[in-house]
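A single protein chain has been omitted from the complex, and every remaining protein chain is retained in its original position.
And now, chain A:
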């Protein structure tokens, strides 16, 4: 399996509600484009911080706590990073789902759920990581784009 592009990074709650775009050059068209994307941790384990964040959100959004333990129904809090893809000519889709580890494959006739199949032309591609929620002190993500073969 030929690795075409790799990137990784660390984000924290200050990066929440932002996009990170990676633009990489595909020098030749490829039959099969594979994307491996993962991040960790998924869950916020700190119970005190969880209570604090949920209680603040409940107040902010007009959800009154009837009982002291009401915040627990919204626990645990989790990070949510989603990945979208644009080839040099068109938008190829997005995987908006909760999974911490994701593998996607795009070929001319098939694509993983969320993505459109089609040719994978040479040119400048963009992978966008959308940070819908970063609640842990740090969140590490890894991105790897490979060509051909099966995942």
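One rule holds in what follows: a residue touches a chain if its C-beta (ideal position, glycine included) is under 8 Å from a C-beta of that chain, and two chains touch if they have at least 3 such contacts; residues count from 1.
To be clear about the criterion, contacts and distances are computed from a predicted model.
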| item | value |
| --- | --- |
| Listed names "Gram-negative bacterial tonB protein", "Methyltransferase domain-containing protein", "Polymerase/histidinol phosphatase N-terminal domain-containing protein" or "Cysteine desulfurase", with the criterion being the UniProt name of the chain not displayed | "Polymerase/histidinol phosphatase N-terminal domain-containing protein" |
| Which residue of A:9, A:41 or A:118 touches the chain not shown here | A:118 |
| Among A:34, A:82 or A:146, residue touching the chain not depicted | A:82 |
| Touching residues (missing chain, whole complex) on chain A | 16-17, 19, 29, 53-54, 57-58, 60-63, 74, 77, 80, 82, 84, 87-91, 93-98, 111, 113-119, 121-123, 128, 130, 132-133, 135 |
